[in-house]
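Left out: one protein chain. Kept in place: all the others.
Take a look at chain A:
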Amino acid sequence: MEGEIEPVDCASASKPPRLEIPKVPDDSEKPIAIKRLKDVEICVPIVYGTMAFHLGRKASESQSHRWTVYVRGATNEDIGVVIKRVVFQLHPSFNNPTRVVESPPFELQECGWGEFEIAISLFFHSDVCDKPLDLYHHLKLYPEAESGPKSTKKPVVMESYNEIVFPEPAEGFFARVLNHPAVVVPRLPAGFVLPTPVPIDSVHGKGRGDTKNHPLSHWFMNFSEADELLKIASARQQVQAHIIKLRRELNMMNGLPPPPNPASGHDYA
């Protein structure tokens, strides 16, 4: 996944990404202008969702499930390199419904009985982006099928795959995450000079931020783009075949002189 060549939108690969230097802000605290890389996209694939275990005999009326809501890297790498903290906004019936998680793994465990929508706000490091990104996830406690006696061993898992895209990343950010496994970074042309990366101060000195050996990792869903790509490619082939067939038929029909068009006398413009 590293070093994937970015198909640049409008320029050929030989053109170096341009630098955008915005006007110096009036704020005297930041006299240094941020250099950004145009036509370069940094992408962080993530998976976010919930996992709920029924408490079985230990369940009470108000707490029938123990569930976890989390945001993880799609390949279980440490996304703390990009994300500084995550704020989970729970249902108002919880104590302190605004829960802040300052270090990876970005997750939260709670007990409850009801399903509701959880708002997840991702806050990035200062050199990445100063605006948070919001995600929404519906907490699912009950499985689709009626499975009879509920198992306390098998959780109800609901995960969504998505990718965070930074369209014009700052040079410093780029340099810092260049070789990190959680981040998809395009290859820059040879000879491009980047500043030396400045490590960000992270809260989690000890403990790992990746989720590869997470206790629940064997319940994580697998997201493979290959299946979807195949499906879409075959669909496209079918549609393209239809189009060719129709175009051929139309051309044959249009071999005759075109019928008089009743609307052709209208020239309002």
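Just so we're on the same page, a residue touches a chain if its C-beta (ideal position, glycine included) is under 8 Å from a C-beta of that chain, and two chains touch if they have at least 3 such contacts; residues count from 1.
Just so it is clear, contacts and distances are computed from a predicted model.
A.B. asks: Look at the options "SAC3/GANP/THP3 conserved domain-containing protein", "Eukaryotic translation initiation factor 3 subunit K", "Pyruvate dehydrogenase E1 component subunit alpha" or "Myb-like domain-containing protein" and return the one that UniProt uses as the protein name of the missing chain.
C.D. replies: "Myb-like domain-containing protein"
A.B. asks: Given the contact definition stated above, which residue among A:S103, A:S121 or A:N162 touches the chain not shown here?
C.D. replies: Considering the complete complex, A:N162 is the one touching the chain left out.
A.B. asks: Taking the full complex into account, find the residue in A:F53, A:F124, A:F174 or A:F220 that is in contact with the omitted chain.
C.D. replies: A:F124
A.B. asks: For chain A, which residues touch the unseen chain?
C.D. replies: Output for chain A: 9-11, 18-23, 38-39, 43, 45, 57, 59, 61-62, 64, 113-115, 124, 128-131, 133, 135, 142-143, 146, 148-150, 161-168, 223-225, 227-229, 231-233, 235-236, 238-240, 242-243, 246-247, 250, 254, 258, 261, 263-264, 266-269.
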